[in-house]
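Missing here is one protein chain; the remaining ones are kept as they sit in the complex.
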Amino acid sequence: MNRLALELPGLSLKNPIMPASGCFGFGKEYARLYDLSKLGAIMIKATTLETRLGNPTPRVAETAAGMLNAIGLQNPGLEKVIAEELKWLEQYEVPIIANVAGTLTEDYVEVAKHISKSKNVKALELNISCPNVKCGGITFGTDANVAAELTAAVKAVSEVPVYVKLSPNVTDIGEIARAVEAAGADGITMINTLIGMRLDTRTGKPVIANGTGGLSGPAVKPVALRMVYEVAKQVSIPIIGMGGITTVDDVIDFMSAGASAVAVGTANFVDPFVCPTIIEQLPEKLDWLGLNHISELIGRSHR
Amino acid sequence: MNRLALELPGLSLKNPIMPASGCFGFGKEYARLYDLSKLGAIMIKATTLETRLGNPTPRVAETAAGMLNAIGLQNPGLEKVIAEELKWLEQYEVPIIANVAGTLTEDYVEVAKHISKSKNVKALELNISCPNVKCGGITFGTDANVAAELTAAVKAVSEVPVYVKLSPNVTDIGEIARAVEAAGADGITMINTLIGMRLDTRTGKPVIANGTGGLSGPAVKPVALRMVYEVAKQVSIPIIGMGGITTVDDVIDFMSAGASAVAVGTANFVDPFVCPTIIEQLPEKLDWLGLNHISELIGRSHR
Amino acid sequence: MIRQERMRVVKHKEIAHNIFEMTLIGQLVHDMKSPGQFVHIRVSDSYEPLLRRPISIASIDRDTLEFTIIYRAEGRGTSILATRNIGEEVDVLGPLGNGFPISEAAAGETVVLVGGGIGVPPLYELSKRLVDKGVKPIHILGFQTKEVVFYEDLFRELGETHVVTVDGTHGHQGFVTTVLADLKPDFSTYFTCGPTAMLVAMENMYTDKKGFLSFEERMGCGLGACFACVCKTTEQTAVDYVKVCSDGPVFPAGVVQI
Partner (left out) sequence: MIRQERMRVVKHKEIAHNIFEMTLIGQLVHDMKSPGQFVHIRVSDSYEPLLRRPISIASIDRDTLEFTIIYRAEGRGTSILATRNIGEEVDVLGPLGNGFPISEAAAGETVVLVGGGIGVPPLYELSKRLVDKGVKPIHILGFQTKEVVFYEDLFRELGETHVVTVDGTHGHQGFVTTVLADLKPDFSTYFTCGPTAMLVAMENMYTDKKGFLSFEERMGCGLGACFACVCKTTEQTAVDYVKVCSDGPVFPAGVVQI
């Protein structure tokens, strides 16, 4: 028995660990470091209909136990992602979760329709929560009705289950979660980054060229955990939790709070081997907790 | 000329540094360490109509570069605060900002009416944003209309200027800021804590007895700074900025983003001398920046 | 006076499994009054970890301006503290709180000092002071297992000492209360510091005796300002609550609701 294996809509996971979107590119760079087939899944960089060049640099800034980024959804565009990146990823035994972004509903629908046909794309992750693009992205993520409509539109065309990625920059994340569940979402991924800012103390001007950026890393873990805990109480579709996960203990915490799997973002920059390391450490942690199977962790905070 | 002196509604500040509410009690403990007259002002612990005993312990938990608290507005109640705490504080040359909390609008009004008559209370800070109490507090802080109504009701009875303390746990903090400004607020203080959670990895249960708590400390600075920056663009009343301020550079950053003064919370626990230390360092920092007066800092990010 | 001082490490060693003894030197020692007071230690100059750690004062040497703490390196903070080398500095805030009242025991009396695990350290300075005063201490020291026993000989030098381990690998087997039940000592006052379960057991066992208990609670400021470390009091008490950091950590039996 594989003590770490889990089944989620569309996803047969060897283990619940996957790199978060935007923190792993399309896998090529990390494939030089370890075998990507070790991963539970891979969430690829946001894909949009057309090529995007993203925001001006500097695009990242360090903060206390965290970082800000304003990459701006840079990606080669749908066509190239399918023909080159996803094709290349086929050599690995790992399900791909395609992070889908856009400006208009039609963009999302178009990307979802095509990318969901790729052989190794087993689920979509609707990025309705990117704080770093002028329109689209986060606007979809902060209004429950808009989020629900987009979810329904994408569900109508997708050939694989659809997960919706929630923004933490809202008054009531439970409301958005319930709305997308009602609209047919198969799962939820959360959280995207908190909007933040850093100034150059000398000049008083923003360090990030874009002005604001998305805050991620250990600093946001308490906020992410609280939101996962809250949403888990309100929906019955599975949650893929993320936000500051850096250690195997963080994984335990997110699953205890109600996540069925987790994603690791920023920590990949700190330790590029963090995902395989955590996967290796998980069985021992289960022993320490006296658990047989990873699924026993899910939602134990609520019991 | 005092290079650090500033005038805000109701407040003649020797300097822009004040301890944040709840992180300095009513001053007695820190008075054993240094002369409170050095401070720009003091924001006292939230005061409610009746004595409150607060939440069960543990009430605090450490997180990455931050902490969670769920004190639950413990305080001796209006009468004792006026008769004992404020009375005792009269020996110092320092304006007091009274943090006012309650469950119903009437509670706020009642506390505001009486406490604003105290000799050394030069302004009120309406705590519409405490995440750690069952009702009142944050419910007032997440709906612009409710916040505006409460502000107007308190303004009607207060004998001193009224500052409203905003919650960061909202989709659009600018909306709330504009609403309370329109309702007559004389100033804004921000931010209160972000709602967060920590779990005991072993048991899977929350570390804080209350379940969730308020996140503060350096971890939240990027979020606080971004919100101050945003609100400064949208209102013309002054902002007292806070959230993670620990060093003199943090003070420069918040004032650059648009704060007219700042409050220091969690950092008092790390270094009880942090406020006087920052005050001492400010003139040298102004020299470094080539500025004559602290007021030149205010909002320079926007220029 | 409470001071914040960068104190120099003059001794530092592991005296039992994961249990460290650290001696620090500095002016702050001048102000250390009663055994049972504690210091609030910042283990790192960075934001990680952020909060100070409360640690009891285990012994004080006013002549050399040195004092000693004994701590278990367990979590993030104490593990970092354990890496400090001799000659390095540690940021100490203290002395804080109110310790054990020596005045409550008269010369010639017998008292029992009951410690559990990392609750044992403050009893060492307490015992020294009591002995100085002519009080006769009986020490009952409880530990999990042999590996984590410390200071047994030092306590023995001061008076009758019984060590008990939960797993029986050293001394008696059981809990401090097991030993007390067997021993049935004749004494006027007890002083105790250790896990809450132990404090409860002590209060229950000696409802008729004068006792002083040292409590632990998560802390923010350590000064009495933040209301993090509040404990409810029992009905017999005039106040509704006490703060462990500034009203305690030592309270007479019957004050704190446990």
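Observations on the structure shown:
We just call them A, B and C in the order they show up, numbering each chain from 1.
Assume contacts are C-beta pairs under 8 Å (C-beta built on N, C-alpha and C of every residue); 3 or more make two chains touch, one makes a residue touch a chain.
Note that the structure is a prediction, hence the values are computed from the model and not measured.
Counting contacts over the entire complex, the absent chain touches A, B, C. Of the candidate positions A:Asn15, A:Asn69, A:Asn99 or A:Ser116, contact with the hidden chain is made by A:Asn69. Looking at A:Ala41, A:Ala61 or A:Ala147, the residue that reaches the missing chain in the full complex is A:Ala61. Within the complete assembly, residues 44, 46-48 of chain C touch the chain that is not shown.
For chain B, the list of residues touching the undisplayed chain reads 64-65.
Within chain A, the residues in touch with the undisplayed chain are 22-25, 28-30, 32-33, 45, 51, 53-54, 57-62, 64-67, 69, 71, 74, 217-219, 246, 266, 268-273.
In this text, only the chains that are shown with their structure count from here on.
Overall, the chain located most centrally, as judged by its C-alpha mean against the mean of all protein C-alpha atoms, is B.
Note on chain placement: the centre of chain B and the centre of chain C lie 36 Å apart, centres being C-alpha means. Chain centres here are Cα means. That of chain A falls 47 Å from that of chain C.
The residues of chain B that reach two or more other chains are 64-66, 217-219, listed in rising order. For chain C, residues that reach two or more other chains under the stated contact definition are 47-48.
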